[in-house]
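Heads up, one of the protein chains got dropped from this complex, but the rest are sitting where they should.
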Amino acid sequence: MNNAAYIQLFKLAGPEMLIALAALAVLLVDLTLMRGAPVRARRVIAVLLTGVGGFAAALYLLQVPLRAVSWGGLWAVDPLTQLVKLGLVGLAVLTAVLSLEADYTDHVGEHFALLLLATVGLMVMAGAADLVLVFLGLELTGLSLYPLVALNKAGPRATEAALKYFFFGALAAAVTLFGFSFLYGLSGTTNLAGIAAALRGRGFDPLLALAVVFSLVGFGFKVAAVPFHLWAPDAYQGAPTPVAAFIASGSKLAGFFLLGRFVALALPESGDAGRAALFTPGWVPAVAVLALASMVLGNLAALAQRDLKRLLAYSAIAHAGYLLLAVLALNGAANRPAALAALVYYAGTYALAGLGAFAVAGHVERHAGAAALNHLTGLGRRAPWLAAGLAVFLLSLAGLPPLAGFPAKFYVFAAALNTPHAGAVSLGLVVVALLLSPVGFYYYLRVLKLAFVTESEKRPAGPDAPGNSPQGGENRFGVETAVALLAAAGVLGLGLFPQWLLGPLQAAVREAGG
Amino acid sequence: MSPLERALVVSALLFGIGLAGALTRRNAILVLAGIELMLTAVNLNVIAFWRHGGQTASAAGPAFVLFVIAVAAAETAVGLALIIAWFRQRRTVQLDEADTLKG
Partner (left out) sequence: MDAQLAQYIPVLILLVLAGAVSGGMLLLAHWLGKAGRRTAAKDMAYECGMVPVGGGSTRLAVKFYLVAMLFILFDIEVVFLYPWAVVFRELLREAATANLIFWAMVSFLGVLFAGYLYAWRKGALDWHEPRRAGSPAAPNRSR
């Protein structure tokens, strides 16, 4: 490597470095200048610094030449990755704003620094073009998010959630790495495109199948697909709500984008020699099984939930199943651009709706002590704006037409039905997804019924929620309301005009060359 | 057996032992140790493929291993920190007592 290459790396990884610098700045400022200041002031300063870092990174992302080539094959910078990174930075800033009310911890500097470092990890995931960087991105994200989940002085439940999240994550990472080591051994390179080139045209190979299936474990964990989902409900419920919102939105978006790119770049598409070819690359049946299990289990388990955050976790698992349909559609070069655009569109709009729903859950939790479903009763009258936002998010998640969830599902299903060589499998999965839609409707509508219809005269003060704040306090136009309204506007806008996002996405995919 | 195969056997054994330990142990520290063993198996695998697979021209293998080692250390530190936090609250490191979150 020479000097020029090093400088180019600085240029291409500029946004990530800006965010990382912001993380260090937040940590050190909180520890030195703001020492002894009231917690509220420290939070405001930290949010401001986060915002400045995010804004600088976003400007950089918009301004850097988009056609830059990868640096030594490690790092991909193309319009598509820039777009996804822009989304990730946006989600991080929204999460930071949401954390302005983060009265669950006194570790202000750590909270925001870890949030920013997790964002760097997600951006690395989005831009990785090499097994080493894929691994580093996954781990940086994970290692920042585990302690974030634990940052809740409310007690042992958050620590327990973090511990579960950590152990599942570490185990999944180790299995994935074992798969990576075989991918490296079989292909002789750690470069994703190089791996695909080396593996193309191989016959059925048990070791390759093993390597691919092992590699998929870590991605399955990141996106919370069944059977690697066990951490998700606990982590979502135990984590501070802004952190849960970030895991549900940012981590999901980057995880699926990385999975899509990994599948598209590193794993050869199945040949055209009929049925047997389907099993050659190994990942198609594995992803199909994950998709089916996630859709069925996520939707059915969501029915039984009594806590809004747990319900959102299971609904997230169900949506992971739908998103895996789009990943499946990446098989076959002709279908790839459409499938990739649909995948990112779905993941992006899902992230927005999920973040908004968690903002509402955070508001309920702050005022009632927990986000149990029956704490929602009468939300429509107590906080009409928030309740309206919740309706928009949940109906979008259910896939109702004027909202973003509808075009998202439509394009994903369309891409899945166009999948070559796997027509029957994809058709079956789409049918299952459609059959499960009413189930989704049912549990989303149940939540909305509680919020709008059920009378709240016997207002349940949860056993652990003695400090119900006065009504006036809840009506205040807080940051949660602002974030929820912003996200709701986004969901509605992207639902009415899907081309706003889909157009740039398709152009970016074309330019990035699939 | 060729040197590569011997190394792969050892690493597969290490991985199996680590996985078995991580899945069956109830003590959080020992689960962490099992996971570390799995990562060691990965390192051995990569180095064996690099050394005996005719890939010594590129430094990708050793570089990968260095990163895995460093990240494994960071992972251990985060895991230990979480275990300590949990121990301070619950006075235990037995994972089967992590059961307050259900549903």
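Per-chain residue numbering starts at 1, and chain names A and B are given in the order in which the chains are listed.
By our rule, a residue touches a chain if its C-beta (ideal position, glycine included) is under 8 Å from a C-beta of that chain, and two chains touch if they have at least 3 such contacts.
Because the structure is a prediction, the values reported are computed rather than measured.
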Wait, the hidden chain, what does it touch out of the ones we have here? A, B
May I ask you to list the residues on chain B that touch the chain which is not drawn? 1, 5, 8-9, 12-13, 15-17, 19-20, 24, 59, 62-63, 66, 69-70, 72-74, 76-77, 80-81, 83-84, 87-88, 91
For chain A, which residues reach the chain that was dropped from this view? 2-3, 6, 24, 27-28, 31-32, 203-207, 210
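Quick note on the criterion: only the chains that are shown with their structure count from here on.
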So what's the Cα centroid distance for chain A and chain B, whole Å? 26
Chain A contacts chain B in the complex at 131-132, 135-136, 139, 143, 146-147, 150, 155-157, 159-164, 166-167, 170-171, 173-175, 177-178, 180-182, 184-185, 188-190, 233-234, 237-238, 304-307, 310
Residue numbers on chain B that touch chain A, as the complex places them: 15, 18-19, 22, 28, 31-32, 35, 38-39, 41-42, 45-46, 48-49, 53-55, 58, 60-61, 63-64, 67-68, 71, 74-75, 78-79, 81-83, 85-86, 89-90, 95, 98, 100-101, 103
